[in-house]
Each structure stands twice: as C-alpha cells, then as structure tokens.
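What you see is the complex with one protein chain gone and the rest in place.
Moving on, here comes chain A:
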Amino acid sequence: MSRSGVGLAGDCVTTFEQLKLGKKTKYIIYKLSDDKKTIIVEKTSEDVDYDNFLADLPEADCRYAVYDFEYQLEAGEGKRSKICFYSWSPDDAPVRSKMVYSSSKDALRRALAGIHSEIQGTDPSEVCYETVLERVSKGAGNR
C-alpha cells in the first residue's frame, strides 16, 4: 500500500515479468487511471531507440516507466542489460499530479522485483542516455 492508498491494476506486474523474462519488450510506460485510484499500463513497446522512449514521457505530466537498458562494456567484455525504473515528474506538471505520482510510487516500485536502478527525473537532462548510462554502469559502459 502506498502513502496515498493508490493500488495496482492486475496487468502491471505481469507486463513487467514479460519484459524481464521475455527479453522482447523494451519498455513499459505506466500511468494513473483517470479516477486516480489505480496504476495502469499505458503502453509497452519493443522499439529500441532510446529517443522514442523519451518522447513517450509527456512534457507536462508525470509517468512511471520501466526500461530495459542495454550497454556495451569496454574492451569487448560484452553486453550488459539492466532494468531501470523511472519516475518522471517534470517541473511543469500540475502540483496535484506530482503529488499523486510521488505518493503512489511505492505501490508500483515494491511490486516489481529485479529493478537495478531507480531514476528520478524532473527535466530531460536527468533521463538522457548519458546520465542513465553513467548511473547504471557506474561509469564503465559505452553505448
């Protein structure tokens, strides 16, 4: 249970499991339902272009997202992939929306097992590829 009492729709976790185990889905965007009582899946995508993912985060509203982040290690040590959880809360979003999203994050975050890192984003620079890459790889990865 989150601080705001918001709950999860049934497919939130199953969609995540598909991303985690199926290795097909690239990212999931979650949002609050219109009555602001449950978190629902807004979109899943297999698009590997990171910029398209960013384009799916609205400019003036909040979202949660899970992204299967892949990067290359130096010296040919191969590829790594880490699952990241995003809470997107731009400064231009309505206060009410920021409030509900931040107080409800817990409900979703705790239901998802196997998240490597969490990204709190308020402007594009905090969720851009380079920033996330550094967070995820601790400075060791390449594109």
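The working rule: contacts are C-beta pairs under 8 Å (C-beta built on N, C-alpha and C of every residue); 3 or more make two chains touch, one makes a residue touch a chain; residues count from 1.
Rule of thumb we're sticking to: contacts and distances are computed from a predicted model.
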item: "Aspartate aminotransferase", "Spermatogenesis-defective protein 39 homolog", "Actin family" or "UBC core domain-containing protein" - which is the UniProt name of the missing chain; value: "Actin family"
item: Which of A:Lys31, A:Arg80 or A:Arg109 contacts the chain that the document leaves out; value: A:Arg109
item: Identified contact with the non-displayed chain, of A:Cys12, A:Val41, A:Ala93 or A:Leu133; value: A:Ala93
item: Residues belonging to chain A that touch the chain removed from view; value: 1-7, 35-37, 62, 87, 89, 93, 95-106, 109, 118, 120, 122, 126, 135
